[in-house]
Structure formats: C-alpha cells, structure tokens
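Complex shown without one protein chain; remaining protein chains in place.
When the chains are written out, they are named A, B and C in that same order, and each has its own residue count from 1.
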Amino acid sequence: MGRAVGLWLVGACGSVGVTTTVGALAVRAGLAGRVGLVAEHPEIAAAGLSSLDDLVIGGHDLDVETLVKRAERLAAGGVVPAGILPALAGELAEVEGRLRTGYDPAGEEPQGVAVDRLSADLVAFRETHGLERVVVVDVASTEPPAEVVAGGPLTDPEVLAAALAAGESPLPASSVYVLAAYRAGCPVVSFTPSPGPRLPVLVTLAEQAGLPWAGSDGKTGETLLKSALAPMFATRALQVNAWASYNMLGGGDGATLADPDNARSKLVTKAQGLEAMLGHPVEGPMHIDYVPDHGDWKTAIDHVSFEGFLGVRMSLQFTWNGCDSALAAPLVLDLARLTLRAHQADESGPLPFGFFFKDPAGSTEHRLGTQWEELVAWCGRVGA
Amino acid sequence: MGRAVGLWLVGACGSVGVTTTVGALAVRAGLAGRVGLVAEHPEIAAAGLSSLDDLVIGGHDLDVETLVKRAERLAAGGVVPAGILPALAGELAEVEGRLRTGYDPAGEEPQGVAVDRLSADLVAFRETHGLERVVVVDVASTEPPAEVVAGGPLTDPEVLAAALAAGESPLPASSVYVLAAYRAGCPVVSFTPSPGPRLPVLVTLAEQAGLPWAGSDGKTGETLLKSALAPMFATRALQVNAWASYNMLGGGDGATLADPDNARSKLVTKAQGLEAMLGHPVEGPMHIDYVPDHGDWKTAIDHVSFEGFLGVRMSLQFTWNGCDSALAAPLVLDLARLTLRAHQADESGPLPFGFFFKDPAGSTEHRLGTQWEELVAWCGRVGA
Amino acid sequence: MGRAVGLWLVGACGSVGVTTTVGALAVRAGLAGRVGLVAEHPEIAAAGLSSLDDLVIGGHDLDVETLVKRAERLAAGGVVPAGILPALAGELAEVEGRLRTGYDPAGEEPQGVAVDRLSADLVAFRETHGLERVVVVDVASTEPPAEVVAGGPLTDPEVLAAALAAGESPLPASSVYVLAAYRAGCPVVSFTPSPGPRLPVLVTLAEQAGLPWAGSDGKTGETLLKSALAPMFATRALQVNAWASYNMLGGGDGATLADPDNARSKLVTKAQGLEAMLGHPVEGPMHIDYVPDHGDWKTAIDHVSFEGFLGVRMSLQFTWNGCDSALAAPLVLDLARLTLRAHQADESGPLPFGFFFKDPAGSTEHRLGTQWEELVAWCGRVGA
Partner (left out) sequence: MGRAVGLWLVGACGSVGVTTTVGALAVRAGLAGRVGLVAEHPEIAAAGLSSLDDLVIGGHDLDVETLVKRAERLAAGGVVPAGILPALAGELAEVEGRLRTGYDPAGEEPQGVAVDRLSADLVAFRETHGLERVVVVDVASTEPPAEVVAGGPLTDPEVLAAALAAGESPLPASSVYVLAAYRAGCPVVSFTPSPGPRLPVLVTLAEQAGLPWAGSDGKTGETLLKSALAPMFATRALQVNAWASYNMLGGGDGATLADPDNARSKLVTKAQGLEAMLGHPVEGPMHIDYVPDHGDWKTAIDHVSFEGFLGVRMSLQFTWNGCDSALAAPLVLDLARLTLRAHQADESGPLPFGFFFKDPAGSTEHRLGTQWEELVAWCGRVGA
C-alpha cells in the first residue's frame, strides 16, 4: 500500500460525484470490476499511479447531507447496482462526513472570504488524513461562460487580488474553487464546461504556483463518438456536408442544461472540435433536450451527410445510449490519479490529457486516437 | 507532366473497375472533384506520387466489351453522374479498346498457358504506351478461400512450377493474375478478399523478385467504421459484449456474395479485425444479404452492446448508407499511385498500406488512426 | 373520356405544385406508374372519380415563369426522373402559359381588388377550357397562424365585407385565395398549414355557398408515421412517456420553415394529433431544422420511450427518409379528384378526408386506420 492521497470533489453529491465515490469504494471492496477505468491499461499504469486503495475522498457541495440519498436514487435508476450499497454504507457515511459546505454564488459570502474558507477545508482534509497530496476535481453543475475583459480581474492577478480584497465577487463559482485549490497547493481537474481554471488569470496563477491542471468538460457521449468518427471522414478525404446532433438527457445535469444560458456553454464546447477535425465548418443542428423520462441516461442521435468520389451522397447515422455518470465516474478517478502523479512529478500548467475532454486545455487536437497516443507518451515519459 | 505509368485493372468491367476508370477520366477532365482521393492529402502526396494525368488504364475481364455499357448502368444507378459520360465517351472507348480477355477458371486454358498470355498482355501494354511501370490491381469478383497444404504448389515455388509445366491448374484465378504480374515485373494490389498475392508461394515469389505488393480487401463500409470505433471502446476500457453486423447490398458484388462459398471469404476477413482491436473475441451475428433493390448501395447496420463502470449496460447502433463503388474507386487510384511509387523506390514485399484494407498483409494492426499514421510515416520516408 | 375538369394550384411553381403537374402529365403519357396515387385503390375509385386524363391544370404563383425551371431543378435533385422532362416539354409550357400572377401579401394590392382579380382568373380558366368544374388547391408557402378575434373580419362575413369594401386587407394571403375560390363557386383544398379555409368567416361562407372544402396540411412524413404507430401504443395499453421528433429538411419549404414564425404553424399542427391518439399529453422535444444539404429530402428521426407491464422501460426509434414532394404530389391529385367529386355530389362543408391531413378539418380523429375507413365509407356512399 502506498502513501494515502486525496480526491476532493466539488459537487460531491451530484450524479457524477456520487458514482465516482460509490465506484471507487466498490472496486476497492471487490464488489465491482475495473471496466471503464482507463488507468488499468498497462500503457497508462506505466506512469506509476497511486492505487485506488490509497484514495481518500472528500468534497464540497451546497447541501452536504445528500450523498447517501443520492446514491440510493442512482441505484434505483440503475446507475449503480442496488445490491452493493448496504455493504458500502459505513464507508459512504464516512465520505459524507468529510464533505464541507461549498461556495454558493447566489449567497452573500464575499469571494475573498470563500477562497480562504475553501482553501482551509482542503488543508484540513490533507492534514487530518495525512495525505501526501490532494487533487481537486470539479464535477459541480455547469455554469454559463464568463465574459473576460482584458485587464480585468479575470485576466490580471493583481486586479483580481484587489477586487477580492475590496469585498467584490468577480469570479464564476467554479473559479473560486480553483483559486482556493491553488492557494492550498492542490492541482485541479475541471470535468465540467464551466470556466474554472480556464480563466486567463487562473492560467497565470497556476503557472506562477508551478501547479499542473487538466480540463475541461469530460468527453463521454456524442463528442466522444465524434472524435472517433470525424478523423475517419477526414483521412479518407470524404466531405462531410452536414452533421446533425440530437441529445436527450434527464438527470440532474439535464435539468441544469434546460436553462439555455447554461446549455450555451456546453454547445459551444461541442461545436468547435468537429470543425477542427474536419478542417472546415459543418452545418447541422445541435440540440440538447431535457427529457426527464430518460433519467440518468442519455440518447444521442447523430446524422451525418457526406459526399464521396464523383459527388455521390451518403450518410451515417448513429444512436448512442449511454449512462453519462457511469461513463464519467471512472474518468474522474483516472484523471485524479494522473493529475496527482503529474503533481508528484513536478509537472505544471495544462496537462496533455485531451483524451478525456471535449475542450482540451492547451491543445487543438480533438482526434481521439491521437489524443490517446499523446496520453500514452506522457505516461511513458513520466513513468520512465 | 511526368512519365506515363500504367494501371492494369483485373475485373476492369465491374462496378469498382468502371467507377475507377470513369472517375480518373472525369477528374482529369475537370468534370469531377477530388473528394475521396486520399492521395490529395499533403501528407500522402509528400511521397511524390504520379499525377492522375499520367495514368494510362487498361485491364482484363472475362467479357471485354462491357465497360461502356456498365458505365451507363452505373450512371442510371446514380453511382457516376449521368451528365459526364458523353464528354468521356471517346476516352472510355479507348480504355475499352485496351482491355484483354482474362483468365476464366471455368474454362479449359491450362494455368501455365494463361500466365504466359496474361503476362504478355502486361508487357505489350507497357511497351505500346511507353509506360515507365505498370501496377496490376485486382478488382475482380471475390473467390472462395484457397486450401493451402504445406509443401504443395500453393506454398512451394518449385512444386508450383512443376505443376504448371505439367499442365495442371492448381491456383485460384486471382493468383494466376498475380503470377503473371510478377512474371512481367509488375507490382500488385489485391483490392478483393480473394487469395491473390496472399498465397505463401506468391509471397515467396514476390520476395525473390524484389517486388512490392499490397492487400487485401478494400475497407470501405462496415469494417471501416469498426476500425474507427473499436479503438474508442478499447482505449476507454469499455467492454464490448456483442457486436451485431447486418449488411444489405445489391449490385454485382452482392450477387456474388449471395453464393455462401464466396461470402465465407468476406465474413472471415471482417471478423478477425474486431477481435484484434478489442483484445477479446466478441459474440454477435454477422450477415451479408443480397437485396437487389439496393442497387449499388450498401446499408450496414451495426448494433454494439457494451458494459461500463459498475456493470452498467449501454449500446451504440449505427446505420451506414454508402455507395460501395464510389468509396472503393478513389482508393484504387490511391493504391495504384502509392504502389507505383513503392516500385520506383525499390520497396519490396507487403507494403504498410493497412489503412486501405480489411485484411492488411504483413500486419495485425486494424485501428484506422494508427494505420493512417503508418501510411503517413511511409509517405514521409519514401518522399524524403 | 369524361368531361374536362380543372385543378388550380395556388403556389403552382413550388416543389409540390410542380411535382404534381409533372406527375399528372407523366402518368397520363404513360411515362410513369401510379404508385402513390391513393385514388387507384378500388375502394376509393368506387366514388366515381374523374380520370387523370380529364384534368386541366392551371394556377397562381408570385412569379409565374418558373415552372419549367423548377421542374429541371427537381429533376436534378432526383425528385422527378430527368429522362421524362423532354417528352413533357410542350405540355409543361402549356401549363406555364395558364399560370396567373397571384396575390402578394407584401404588395400594395388591396385584398378586395385581389379577390375580384383572382376570382376572375378562375372563371376565365373554367370558361376558356370548357371545364365542368374547378378545384383550387393551396400548395403555396406556409404562413404563420392568424389571430382570430371574435366579431372581427376573420369571423364575421359582414365585418369582412365592410373591411374589404373599405380597402382594408385583414386576411392572410391563403384566405384571400379561398375567398376568391368561393366567389367563383369553386371547392377548395388546403394542403398547407396556413389558415386558408379554416378561418371561421370562411367556414361560414362555405356553408352559405354550399361548397365543400378539405384540409389541412398534407400528412406525408413524421406525422403520417405517428398516426400509424400511436394507435398501436394506445390499443396495446402501453404508456408512452416521451416522444422526441427531429426533422431535417432542405428544399423551398425548409427555407420557409427556418423562419420560426412560419414553423410555429407547422409545429402546432404536428403536436396536437399525438395527444389525441394517446389520450394524454406527451413530453418530448420537437425540432424542424433547415439543412440545405438535404435538398428535397426529409429525414425524420423519432425516439419513443414507453413503459409496459410492471413498469418495464422500452423504446422505439425510427428514421424516415422521404422525398416530401413525391409523397405530397399524388395526394394533391387524389384530393383534387375527390373534392371535385364531392362538389359534383353536392356535398358541402369540411369533407371527411382526414386520411390525408395532419390537421383534419371537422374531426378529432387522427388514427390513420380509422381515417382510411372513414374515407372508404365516404367513397362507397358517394359512389353508390
């Protein structure tokens, strides 16, 4: 057994957060297999990652007493096997006990105060459990994109510091958590499309602190398929004329995306990769619809019209029926272990983990195969 | 304009053969664009390929007077634009004039005699048109797999020579053409699943002659999709439990495949790649059905059941609606140009062109992305 | 050969209008079969319908010199067989010669004047060609829904008359045509979702004039499928929880629907039938997207989530790939012949032709099977 390390989930009581926690405990207890865990590939394990057994989980959420209840709801919905919860009850309650109240952007707390408080939570977590290091992973609800103004607090560390000192609250909530993490010396993973570590001011602060971070927006459904299929069209010189994308999802995330402001963030992220991979913009509707009946499941239907030699018209249509949280949770565990390793290896800045993300920081590479090879290369290098 | 080179099509009057010919002429005449031609990618062109303008086309078929008629049928079926045929009539007739009667395995001609005759056709073609070199591409009807017996004529050059000298005809027809090609010093591409150059005896003969060859079985539909999608499941550590494959096709090829003996060859080819990419065998029906109403179009419907973290069950289904000949023809042109370049560059043995093939000779790599990178690397090296 | 009758198309130069015209001429000339013509069923023919041979076609459009050009565009798009146009050139030109400039709601012409003018066009058409009777079929662009105010010109014939006399223009364009038709003693078919004959004032006027009319909004794609499938769920007591509808269409109609104001009319029409057939409202997104690359083709993708015994969750998904104009045109011919027969038989008011329509006038029956039986019963009765 190695030295204990910490995984701090922002949004710990959400579907992804709870599935991650239940999953880690279940695998550890031998109650579930390791399907979906990318880190189990020898090429990735080669990086020299912490074992799941060494992971201590804590986190922030707005209402910290809902983890167990949410686990039961996920079991009812078929996301986690109902049978395993009783055996994990004790450990789940322990994790729930380690949760702390997060920062609520709708509340009164000035962000300067919040950063201090959240940062203290992280330090306390690390010290209480004797953790070698702690990674903060954002799996909280999606926020709308932030408007970044040159020279403002979202770009300039000194302007930001002054604003916080003056009791102002200029940051999106996701970035408040990142600032707190950096303050506590923790590396960060942004699994959501929220601004989080992507704000210029935080990019600079990570650099100054020499901290590594990864993001953003976990690639688990339609975009994953696109990143596997678009390179096929591109390398085969087939001309994609229209790519329609229809998404139906229920679940907590679906309800949030039903607010068009929040959906905007997601849609922008999804659209850009396709153009990068095909080399030209492609027409085609893209909808994300909230259909409560779908529960924790997502159905993505894509219809691709393309043209081949001599102008012949062809099409590809696919239907993806996936459980988003079950797809996301193992990636959260993978990213946590990889980013902890990066921190240990003194890496800094955006990590080359585009394989996991819709909107890969520090890269314009969206092709899944190439992203995989970049990841394998990094693991080989770090593990050497 | 470079030095003229030759493309010799075995099965020149079939759908693929005629679409290849019409396409090359149309592109040359500015009547069609270059969509679908992989060689137009700068990374591939970097190999220093002959221009389409320098390509002289000839070929073998059983009935050599059907090229123009087949072109009209393909136009009626929407495979080639009806409008362009009149402008190409003269050139098409010229190509038809260059066709020679092939080897008919149902006929009486002993294979030794056939090899001499076909080989002489190739030499005459090269000399008449002052061609620098000629590549032979097999786009004839699919044959059943051959039974290879150690020490027999399909493995041992001397036993083969003796058998041919004795008036025996031990080879599948596709291999008769390959033997004739090697005799004439021509490199070979096997675009079909037929044995062709894959027989051990021909692998040895190519080696002895220092000739390059590529094959086999053009990857244009369902298998193409599989080679793009299976690596996604594999790298994401998702466990594929069943992969069902349903194919409907009309057209000449469809009729041939309706004969279960011939289909066997195709099915075997298709099945093996999936297992290689996923790392384990996968259950799932695979059917190829001849549905005349589909004409030159193929509909492939695949249904993939897979399992993710915590045993959650998910699925992917796709429908591919493609025009096989339109997908195949540009690849035939690409392969011809690449293989001519390989010959010029004194490469020998099986070429690393798995990107184009369902059953890549000399490789167990089936992942499209990796095959693309191997191809790009080869082009870079040869073109340096 | 029977007595000649007239078909007057409002929107004669649109996709549906031109396909109707080309189709009628082609069938007549023996250049096309009768697939898609419902009137060919013996149960329908039993009504005693005019022959297609007796149909003289004319119509209104905004720019009346585009019929032939549009026919060529439709041929290029594969909607009508390119080969038949030359043989029909003379007759098509004749029809084009019979077209008259319609009423442009964006123009200056007062509606009172327009009604007189359009009505005179109809009378002249009838007299010039010695037609027994003329039916007016609206296949013009979709208009937004009209706002009907009790006691206003859209409900009260006298208020309308006064308004028109005063030089006002209170009617949607589609209703101007209907008023003109009734003035000329012509029955009407509304193939579009536009208000047309559905305004209360026109319902009254038809009644007063003893004229029959039919409408509205031809049922050719997704809604057709719904009317075939929803009764299955209903009679089997399966509970539909969500029905998502995604439509992609190019073509002239698609461009019009891209204007959300016009699409509203279509979406409202589509939503109501489902609820009527299932007996309860059903959640589920409905989108109509304009994807120019689809040309005259429509792809409708529907995803139905339903629940069976013991709460078990199931789904049905379908993809309909249809050529809207080719589906609509024969129905236009059917409706014309049926409505002419109704006129001859002195029927009046809304006809029981719900089989053809998304929004059947005078009925809440949306089930295709039942609508078919109603139609057959009517034909039997009228033909007896």
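Following the convention adopted for this analysis, contacts are C-beta pairs under 8 Å (C-beta built on N, C-alpha and C of every residue); 3 or more make two chains touch, one makes a residue touch a chain.
These numbers come from a predicted model, not from an experiment.
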Checklist outcome for this item: Missing-chain contact among B:108, B:127, B:293 or B:346 belongs to B:293
Checklist entry - So which of C:130, C:167, C:281 or C:308 would be touching the chain we can't see? => result C:308
Checklist entry - Thinking of the whole complex, not just what is shown, which of C:229, C:278, C:361 or C:379 touches the missing chain? => result C:229
Checklist entry - Which residue numbers on subunit C touch the omitted chain? => result 19, 22-23, 26, 32-38, 40-41, 78-81, 224-225, 228-229, 231-232, 235-239, 307-312, 314-323, 326-327, 329-330, 355, 367-370, 372
Item to check | Residues of subunit B in contact with the chain not shown | outcome: 241-242, 244, 246, 248, 283-285, 287, 289, 291-294, 299, 301, 303, 305, 317, 319
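By our rule, only the chains that are shown with their structure count from here on.
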Checklist outcome for this item: Copy-to-copy rotation (subunit A on subunit C, CA atoms, range 0 to 180, rounded to a multiple of 5 degrees) logged as 180
Item to check | Averaged-CA centre spacing for the pair subunit B and subunit A, given as whole angstrom | outcome: 44
Checklist entry - Approximately how many whole Å separate the CA-defined centres of subunit B and subunit C? => result 50
Checklist entry - Going by the touch rule set out above, which residues of subunit C reach two or more other chains? => result 319
